[in-house]
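Could you have a look at this structure, given as structure tokens, before my questions?
Shown here: the complex without one of its protein chains, the others still in place.
Chain nomenclature is as follows: A and B, assigned in order of appearance, with residue numbering initiated at 1 for each chain independently.
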Amino acid sequence: MSSAAAPGPRTALVLTASDRSAAGTRDDTSGAILADRLTALGFDVERAVVADEQAEIEEALRAASDVHRLIVTTGGTGLTPRDVTPQATSAIVDYEVPGLAEAIRADGRMRTPFADLSRAVVGVRGRTLIVNTPGSPKAAAESLEAIVAVLDHALETLAGPHDHDGREAREAATIGAAAPRDPDGDAPGDSTEDQHAFGRPVPPILEEDVD
Amino acid sequence: MSSAAAPGPRTALVLTASDRSAAGTRDDTSGAILADRLTALGFDVERAVVADEQAEIEEALRAASDVHRLIVTTGGTGLTPRDVTPQATSAIVDYEVPGLAEAIRADGRMRTPFADLSRAVVGVRGRTLIVNTPGSPKAAAESLEAIVAVLDHALETLAGPHDHDGREAREAATIGAAAPRDPDGDAPGDSTEDQHAFGRPVPPILEEDVD
Partner (left out) sequence: MSSAAAPGPRTALVLTASDRSAAGTRDDTSGAILADRLTALGFDVERAVVADEQAEIEEALRAASDVHRLIVTTGGTGLTPRDVTPQATSAIVDYEVPGLAEAIRADGRMRTPFADLSRAVVGVRGRTLIVNTPGSPKAAAESLEAIVAVLDHALETLAGPHDHDGREAREAATIGAAAPRDPDGDAPGDSTEDQHAFGRPVPPILEEDVD
């Protein structure tokens, strides 16, 4: 597990992994396109550029996950040993969300079979969703677009409340005593379906379609 | 590896992972729907409910895999840290069956993009197939339905015979002697294609389509 304080509302980091962009010898077009789209979606966006070094990418992801709710990376998802963004992401997430990576590739596959060469990972660290996209501007933009429909719900779900909040609050309030249960025997936001049951503002379809 | 005795014929456990259902403050509608469907498919179905605690889920899966051929879970597949069913499943399976998890999400994606938020895992422990489904009744039912067409074949394949049977039987019969080979130089049921070659009752299409 990770995370100190919960990240603030609707902030995002666009992280470009590219030796040449980091060296200043290539414009970071992909980063700019992703940032523009996220701004249009209402995010307060920061940008950063790192070289294709796994340790640098991991450190950037770790630091950003403490202050951003969403991190979208671009670059380093290809086949060569120099493409290390997926490895860096897998190393620092608490768990992966394979369906979103599958969805991005299934969407891309309808346009080009080369979409399947992306090893992009999607995962969660603390309360932050991390999404890898390829380095090409078009592929990066299309990858983000492939999951825009579920982005708000995913971030709201991660923002909580979920049980860890309730539990920590209870434990803090009852040091030395048996931790009491909530009146209904459970904490608000226990796992995703319970969040729905507690009346959080989710799309109607979610009440019956998603865990 | 796991498993003591082989599970009996066509029995299944529906395992609900839900803090509120475990506390008795929520009806286990999803568990009931899954159990009804599996009963209609000819399974002898048991049900159990555990809280969203990874250790409890792991223990329930381990114990059930000794006596059931199929375990279908519902709940705890979402995005929050309180959703731990996939982690518990990954921790106790011998290996995953990623294609079935992909198939469930690909099927769900045709109805709603939110299906991709499920981190459901499918895997094998011993001779038992374990399938995660989300906590919502509709998503749980649809997830199971997405793999019903292959369920019988998967369970028959797992039930064997496969080589471990043959080998263990031979070794038990020949302690202290060199283990003999079968007349055809191999044990019946060696890997999946050999099972087909040995004339097990599988769908015709399988003879040419599946390993």
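In this text, a residue touches a chain if its C-beta (ideal position, glycine included) is under 8 Å from a C-beta of that chain, and two chains touch if they have at least 3 such contacts.
Quick caveat, the model's predicted, so the values are computed rather than measured.
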Touch with the omitted chain, as defined above, among B:V14, B:V97, B:A115 or B:A140: B:V97
Residues of subunit A (touch criterion as defined above) contacting the omitted chain: 17-20, 23-26, 52, 75-83, 86-87, 101-102, 105-106, 108-109, 111-120, 133-139
Hidden partner interface residues of subunit B, rising order: 1, 94-100, 102-103, 106, 124, 129, 147, 149-150, 153-154, 157-158, 160, 162-164, 181, 184-187, 189-197, 203, 205-211
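Here is the rule we go by: only the chains that are shown with their structure count from here on.
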Distance between chain centroids, defined by C-alpha means - subunit A, subunit B (Å): 29
